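This structure is in structure tokens; I'll ask about it shortly.
Every protein chain but one is kept in place in this view of the complex.
As written, the chains take the letters A and B, and residue 1 is the first residue of each chain.
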Amino acid sequence: MVDNNGTQKIVGLAPNREHSFYGRDVVSVNQFSRDDLSYIFKVADEMRALVRRVGATDLLKGHILGNLFYEPSTRTSSSFIAAMERLGGSVIPIHGVQYSSVSKGESLPDTIRTLECYADVIVLRHPEVGASAMAARYASKPVISAGDGTGEHPTQGLLDLYTIYSELGTIDGLHVAMVGDLKYGRTVHSLARLLKLYDTELSFVAPEILRLPQGIRGEMDEAGRPVHETDKLEEVISDADVVYVTRVQKERFADLTEYEQVKDYYVVTPQVMAQAKERMALMHPLPRVGEIHYDVDSDPRAAYFRQMENGMYIRMALLAAVLGKV
Amino acid sequence: MVDNNGTQKIVGLAPNREHSFYGRDVVSVNQFSRDDLSYIFKVADEMRALVRRVGATDLLKGHILGNLFYEPSTRTSSSFIAAMERLGGSVIPIHGVQYSSVSKGESLPDTIRTLECYADVIVLRHPEVGASAMAARYASKPVISAGDGTGEHPTQGLLDLYTIYSELGTIDGLHVAMVGDLKYGRTVHSLARLLKLYDTELSFVAPEILRLPQGIRGEMDEAGRPVHETDKLEEVISDADVVYVTRVQKERFADLTEYEQVKDYYVVTPQVMAQAKERMALMHPLPRVGEIHYDVDSDPRAAYFRQMENGMYIRMALLAAVLGKV
Partner (left out) sequence: MVDNNGTQKIVGLAPNREHSFYGRDVVSVNQFSRDDLSYIFKVADEMRALVRRVGATDLLKGHILGNLFYEPSTRTSSSFIAAMERLGGSVIPIHGVQYSSVSKGESLPDTIRTLECYADVIVLRHPEVGASAMAARYASKPVISAGDGTGEHPTQGLLDLYTIYSELGTIDGLHVAMVGDLKYGRTVHSLARLLKLYDTELSFVAPEILRLPQGIRGEMDEAGRPVHETDKLEEVISDADVVYVTRVQKERFADLTEYEQVKDYYVVTPQVMAQAKERMALMHPLPRVGEIHYDVDSDPRAAYFRQMENGMYIRMALLAAVLGKV
């Protein structure tokens, strides 16, 4: 569905065009213009209203999602399943690929071309960077990435941005602080790339060994966004409109002593929240393993479970859009 | 959905109230009054009639069940899936949790609060006693326990009681004999607790090392039920209206030589059934591994496969009830 320069394909479309996502792949946040995002968020708003009012619709009745997960991710796969089911569609769940016939040595393109014989749209989670783009290249049906290795996780980026928009009513003019593992955390990279399309101020708060990669920092500078880097949450907590906390992922560390040094570097407690703005959003992609204290959950600014729920609405919007039903 | 004294919450409601299970959790057989049980059985009867007549309904169309199994139980999970699908609803099947992102160290409350962002009702199977009650405490959507460790398995208790009622037309006045592993067998404990609400006579038949725990024996005595304990099936076989046989579960024994001593203690053969009443029900929660001989299967008193089927009707009734659709 994408050419070799595929991730640029949709971005290249002019802002004033009709928003036709029909038949497109979703493999990178770089595909999306501000105008695309406004459109997807508008559809997601409608999906939320619909789910709250009647639970589900028949918009995708008769359509099948091939949910192909080469590595387990209960959260993301459940979110896509729920999204498809609430749209009236069905799902082929393929979640234990490592144990399956695919391990008979079949190539990813062959697996994708087989699955698209049965399904109308494919969601792919894969451990290798670039797998989604490759799948999209071979598929004649739309492919939506659910994350590939340390590469992108575009629907997470979209739901994060949508949550900021939903919580605060705007994205322009905000000061967004990202906290924790900024080196390996792909959700941070995806969100930063989306935020640079808006008039935002960005703070990156991380211990030295988990700092934002130079490349992404460079992209922010190029986009003309004011950027602060620090290892002290207290420097930014009182000014930030959004504090986006991430888990330090043990599985990314070759050296576990390094992991032990940084794993509990930042812990958001009610005391920390006492220093934050009255109107702001505390976000986390979940799962958390201690970065945000349970006592913070009842704080109205704690947005992370609403963030989860938004994931379903964003995925409903994308599924309906690539299948040409909105 | 339940307060700290949650399992008492529904029981506390008076017999003459309207039977509103809407929004309630099902985490213990102790929640149910006789009146509750009559109501659920009436709905289960209707579900059976419906399935036999037309196969399925659209009662729960647009509703999603999050089927969260932390340990495998094909039988129970399939039964809940079938129940939801025959009601026109959809399922998010989460069956390999041990291999999944949940093992990234997330707490049960966080997993539950994530899943309820996608689903309308949650079924939980968990290896730890008390997990269901904890899940119910954190969830804002109804939680139905599908068993937690050596704790309760309330829907099994309900389907067992419903089977007695369906097979014999009454529960009051019956002599029910439970046979096999009465120490670890949680289905026996759940059923005994339900039976004590009725005017029943109970026989507990087990080898010495697998006798009914003192606590449960005490509960029966308190309820004023006549109780016999013996290790000889022949003492009760000719008088019992119900013989409920259980498997000796190898996985519960630390000492395998103890397991070997008792595993084949009771085997129900056609010869044993020849001594039983002409009108009675032979039950087993399945799987069996030799406790009931295959030659007994064609005996009209062999109720264990009808018991399986009843599980689906009871779960249909519970799902419809907690979602407010009956």
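Operating definition for what follows: contacts are C-beta pairs under 8 Å (C-beta built on N, C-alpha and C of every residue); 3 or more make two chains touch, one makes a residue touch a chain.
Every value quoted in this text rests on a predicted model; they were computed, and no experiment measured them.
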{"item": "Omitted-chain contact residue, chosen from A:Val26, A:Ile40 or A:Ile64", "value": "A:Ile64"}
{"item": "Per the touch definition above, residue among B:Val26, B:Ile81 or B:Ile94 touching the missing chain", "value": "B:Ile81"}
{"item": "Where the missing chain touches chain A, by residue", "value": "61-64, 66, 90, 92-94, 96-97, 99-102, 104-106, 109-111, 113-115, 117-120"}
{"item": "Chain B residues touching the omitted chain (full complex)", "value": "54-57, 72-75, 78-79, 81-82, 85-86, 93, 95-96, 247, 249, 286-289, 294, 305, 308-309, 311-312"}
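The rule we apply is simple: only the chains that are shown with their structure count from here on.
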{"item": "Centre-of-Cα separation between chain B and chain A, whole angstrom", "value": "40"}
